[in-house]
Every structure is written in C-alpha cells, then in structure tokens.
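As structure tokens, the structure follows; a few thoughts come after it.
Let's turn to subunit A:
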Amino acid sequence: MKRFVGFIKKEFYHIFRDRRSLFILFGMPIAQIMLFGFAITNEINNVDIAILDHSKDVTTQEIINKIASSKYFSIKQLIQNEAEIEAVFKKGKVKAVLIFEKDFSKNLTKENNATIQIITDATDPNTANTISNYTNSILQKYQQEINKNIKIPYQIIPKTRMVYNPELKSVFMFVPGVMTIILMLVSAMMTSISITREKELGTMEILLVSPLKPFQVIVGKVVPYIFLSVINAIVIVLLSIFIFKMPVQGSLFLLGIESILFIITSLSLGILISTVSATQQTAMMISLMGLMLPTILLSGFIFPISSMPLPLQVISNIIPAKWFIIILKGIMLKGVGLTFIWKETLILAGMTLFFIVLSIKKYKIRLE
Partner candidate 1 sequence: MSISVHNISKTFKDVTAVNNISFDVKEGELFGLIGPDGAGKTTIFRILTTLLFADKGEAIVANYDVIKDYKSIRNHVGYMPGKFSLYQDLTVEENLEFFATIFGTTIEKNYDLIKDIYVQIEPFKTRRAGKLSGGMKQKLALCCALIHKPKVLFLDEPTTGVDPVSRKEFWEMLKRLQKKGITILVSTPYMDEAALCDRIALIQDGKILEIDTPQEIVKHYPKKIYNVKTDNMYKLIECLKSYEHHYSVYPFGEFVHYTDKRDDFNPNELHRFLEEMDAVNIIIQPTETTIEDTFMELAK
Partner candidate 2 sequence: MNNKNVIKVENLTKKFGDFTAVNSISFEVKKGEIFGFLGANGAGKTTAMKMLIGISTPTSGSAQVADFDVFTNPEDIKKNIGYMSQKFALYDDLTVKENITFFGGIYGLSRKQIEEKRCLLVEELGLQDIVNELVGSLPLGWKQKISFSVALLHNPKIIFLDEPTGGVDPITRRQFWEMIYKTANNGTTVFVTTHYMDEAEYCDRVSIMVDGKIEALDTPTKLKEQFKADTMNDVFLKLARG
C-alpha cells in the first residue's frame, strides 16, 4: 500500500509541475462553455413529434397529413390528453407536440381563426427554434391554399411554447456536451499520454523491473486523473449554475455517480490507447482522432443525431459520449431520475467493463 501511495504522490508531482497542461486543463472548461454559449444553426430532419388532436376533423387531418408528408417531421405518436405530454417529453421520444384546439375546423370557418399550439423541447434550443419555424411555414402554406377562393381569409394562429429551457439558452444545451468533452479529454488523453511518457523516458522499464504490480502501476496512473476530472465536472456545473443561471433539475448525487461512471469509461479508453502506442505523439493522435473527433461530431453534442444519415446514426451508438450526453441532459435539464435513464446507464457501464477487460488483457508485463 505504501508503494501505491508513493506512486500516486509522484503522479501528482508530474501533474502540478506541468504548469502549461494544468492551465489548459482548468482553463478549457471555462473557455469551451463561453465558446459554445453562442448559438450554432443546425438543419433538422425527420424530427419525431407527437400530436394531440382535440378536434379530429377534416381540417386537422389535412394539416396532420401535410406535416407528416414533409421531410422535416415524422409523427411518432398520437396522444389523447394533456397529461401525456409531459410523459412523452421525459421519455425523450419526441422533440415537439402539436395541439389542435377543440372545434378547430368550426372555429376556422365560423370565426375565421383557429389556434394551434406548438410545444417544443428546448433543451436543444436550436432544434426547438427550427422546429417551430418549420411548423409555422407549413401552416402558412396550408392557409394560403385554403384561402384562394375566399374573401375574408381564414387564419390559423400558431402559439409556440418551449418547455424545459424556455429562455432558449444555448449554453444549457452545450453544458452537457462540454462536460462530456472535457471529461473525455482529461481522462482518456491525459492518461494515455502520461503512460506513454514513461515508456518514452524508459522509466517504464524500471517500473516493470520492480516489485510494483502492473495493476498497481495502472491504477496509480489513473487515480489522479479521476480526481482531476471530478474537479473539472464540479467546476463546469458550478459555472453553469452561477454564471449562466442554469437550473439543475435532477439529483446532484445521481449526476455525480453518472459522471464518475463516464470518467472511468474514458480512463479505460485511455489505458487502452496507451497499450497500443509507443510514443506520446501517437497517443495524442489516437486520442484526438479516434476519441475526440467522434465524440464531438457523433455524440449529438453539435449535430443532432436524428438528422444524421442512417449509417452515422448507427455508429453513434458505439460512442460512449452519446449515452452520457443523454444522461446528462436528462438529469440536468429535464430533472429525470434513474428510472428514465437506467438503459443509458447500463449501456455505459457495459462499455466500461468491456474496455477495462480489454485493456487489462492488452497490458503487457514485458516490453514486446
């Protein structure tokens, strides 16, 4: 045990003496959150929506058909009452719900105006915005069609309401993404670099030719980075709460546990990378190209997974970050508990176990 503690102490010396990396490590979360605070426009494609039709008449049916036939939306579910709205959102099944008021057709012909309510999930503010714009344009088009031969035009009034993030703050949406990236970077890249550095220096040879067990070397390398990652996660959450006034809806305890799970996933990936690379440079390249890029591009952090081509959607399933982002959004923005995210948690845990077993198998107690 004393050996192990001595090892960890040494690791902390390394980390705290490399001022530049340390600065990047703790400066990055701040910089990234600021950076991604700005909105980025995205296209939408086949967004799942649900429909609550109180009227069920010819006009609503026509509008529903118009929406269903557009390439932007696919109708996932027809729901029967207001109470179900909350449930479909929380399950993450749909991004928006359209509600037709009672007697829609009658109101339109008699009063010359009828109301349609659009409720969007604004945890992803760009998508939410785009959804409401696209819906409006479909409605307007329909309106023009029916108004062709009529003197006093019929008017459909859309009322948009955003739930979960009504102020449309992009930063809320990016917080889970940034947190994922940072944890991935600190855990996977820094660990793999720090292990390969020992190989490059030749100190790994001495460590191997010492009574220290390989398992101890690896765990010793990993512990400081768990610590650093947890600090980073806390910094990010505090930043979001106090600077951007982001309300964290769910349990902080659950958030912590899930974060640690993801940190361990990333660390095991880092160890795996270090077993296949001989130099720090290779480790860095593999981490950046093999981990960071897919994480940024395919996790749903910047580009909504629902608007990706099918092959990429399939690939996105093997990106651990995708599941962690879903978990984070669930906890932070929707306030859901484990009952809603147990599936994602299980997937992430499974991946972690797989990577750990693989890296233990790959780790060599000799040089070749």
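Definition applied: a residue touches a chain if its C-beta (ideal position, glycine included) is under 8 Å from a C-beta of that chain, and two chains touch if they have at least 3 such contacts; residues count from 1.
These made the cut because all candidates are chains of the complex that A comes from, given by their letters.
Everything quoted here is computed from the prediction, not taken from an experiment.
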item	value
Of the listed candidates 1 or 2, the one touching subunit A in this complex	1
Candidate 1-touching residues of subunit A, taken from the complex the two chains share	2-3, 5-7, 9-10, 13-14, 17-18, 201-203, 205-212, 365-368
